[in-house]
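What you see is the complex with one protein chain gone and the rest in place.
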Amino acid sequence: MNEIKNIVQKDAFAKFLGIKILSIGEGTATAEMTITKDHLNGACTAHGGAIFSLGDTVFGAASNTREGLAMAINVSISFFKAITEGKLTAVAEEISLHKKLATYIVRIFDDKSKIIALFQGTVYRKEYKEGFDR
Amino acid sequence: MNEIKNIVQKDAFAKFLGIKILSIGEGTATAEMTITKDHLNGACTAHGGAIFSLGDTVFGAASNTREGLAMAINVSISFFKAITEGKLTAVAEEISLHKKLATYIVRIFDDKSKIIALFQGTVYRKEYKEGFDR
Amino acid sequence: MNEIKNIVQKDAFAKFLGIKILSIGEGTATAEMTITKDHLNGACTAHGGAIFSLGDTVFGAASNTREGLAMAINVSISFFKAITEGKLTAVAEEISLHKKLATYIVRIFDDKSKIIALFQGTVYRKEYKEGFDR
Partner (left out) sequence: MNEIKNIVQKDAFAKFLGIKILSIGEGTATAEMTITKDHLNGACTAHGGAIFSLGDTVFGAASNTREGLAMAINVSISFFKAITEGKLTAVAEEISLHKKLATYIVRIFDDKSKIIALFQGTVYRKEYKEGFDR
């Protein structure tokens, strides 16, 4: 887990967006992000990219609690509600874990604990030594 | 189109990430983003959230060239290659256009014009006056 | 619910594939399908289309427990395990319900209750009188 926490702590993009990892467990992770004016799109609601990034960060943290380096290969996200302010919380759950492939659900909630987006992602896991090319 | 360009120009998150819209047409849009250290994840490659955000920005721009306010309801993205530096370009193409629903493909390329991610997104379109709730 | 059960009972394709609805509740449904040789692909495992169809059937049943006619607009499915025989069970869960749009997760299990596929689907709901065009 130390290596994982290191990967998470070195995540410059998560920091840039103000994402804070709250907890990491075996196949799970929770993070939060308070919406600022930097996160808004032209319609003055939180940009889909900002919401996805929060989800992707817990997905990456949760999937990297397992052996090897997990890289996202597919993600589907459904957006339920436009959000203009407040704190978002994302929770990752491991649905399937195989040696090479694993799939996670991430639920994203607003500050009233209402689900605002659902994220389903699959990682491909490889040995650290292999490098990043698939 | 003026209203659209206004929405795109007011996109604070796109600006925050350094995304530049290169062109907008009927149902299409192109944008670029040069990877900086702020875009990197803990494995020192461009964060999935940064790549998604580039795609989401041209998806939003292309879908908002049509009548009404288009809101993303579903997106699927496949990542093909980890990227550490250079300029990414995203191109949106309209696949299906109905009054309420429309679907777009976004192809994202690295600076050698190799496709690094594929993004398929659907918007739900509503009248401006209706407000954002679905 | 009577109208719904009628829609489900009239589902010729579900019957053709041997899918049996076990239960339908508010926003939920469960069904099963025993794999036969008609469901196999050229690699002698259950065809992705057969597994998807089982998931799509409970998705349709669950989403049509609500007001109006629900039509699938987007589905993402992840396959975890190749299956060659036995009974599959699919369970739909409602994640988000709005007037026009709703999203469901379907978990598909093999006969040892191991999850073999995860299905995330969104419907667009319209009045019966509107007809099918979006």
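In order of appearance the chains are A, B and C, and numbering begins at 1 in each one.
Following the convention adopted for this analysis, a residue touches a chain if its C-beta (ideal position, glycine included) is under 8 Å from a C-beta of that chain, and two chains touch if they have at least 3 such contacts.
Quick caveat: nothing in here was measured; it's all calculated off a predicted structure.
Student: Could you run through the displayed chains and say which ones the absent chain touches?
Tutor: Checking the complete complex, the chain left out touches A, B, C.
Student: Which of these, B:Asn41, B:Thr89 or B:Gln120, touches the one chain of the complex that we don't see?
Tutor: That would be B:Gln120, which touches the missing chain.
Student: Which one, C:Met71, C:Leu97 or C:Ile115, makes contact with the chain that was left out?
Tutor: Answer from the full complex: C:Met71 touches the omitted chain.
Student: One chain isn't shown here. Among A:Lys20, A:Lys37 or A:His98, which residue touches it?
Tutor: Hidden-chain contact among the options goes to A:His98.
Student: Could you please point out the chain C residues that touch the chain left off the display?
Tutor: Missing-chain contacts on chain C: residues 6-14, 16-17, 37-45, 47-50, 52-54, 56-57, 60, 69, 71-82, 132-134.
Student: Give me the chain B residues in contact with the hidden chain, please.
Tutor: 74, 76, 78, 80, 95-96, 98, 101, 103, 105, 115, 118, 120, 122
Student: Which chain A residues would touch the chain omitted from the figure, given the whole complex?
Tutor: 73-74, 76, 98-101, 122, 124, 133-134
In this text, only the chains that are shown with their structure count from here on.
Student: Where is the C-beta contact count highest, in terms of which two chains?
Tutor: Highest contact count among chain pairs: A-B.
Student: Can you check how far apart chain A and chain B are, centre to centre, with Cα atoms defining each centre and the answer in Å?
Tutor: 19
Student: With centres defined as the mean C-alpha position, give me the chain A-chain C separation in Å.
Tutor: The mean C-alpha positions of chain A and chain C differ by 27 Å.
Student: Please set out, as single numbers or ranges, the residues of chain A touching at least two other chains.
Tutor: Expected reply: 74, 76, 78, 80.
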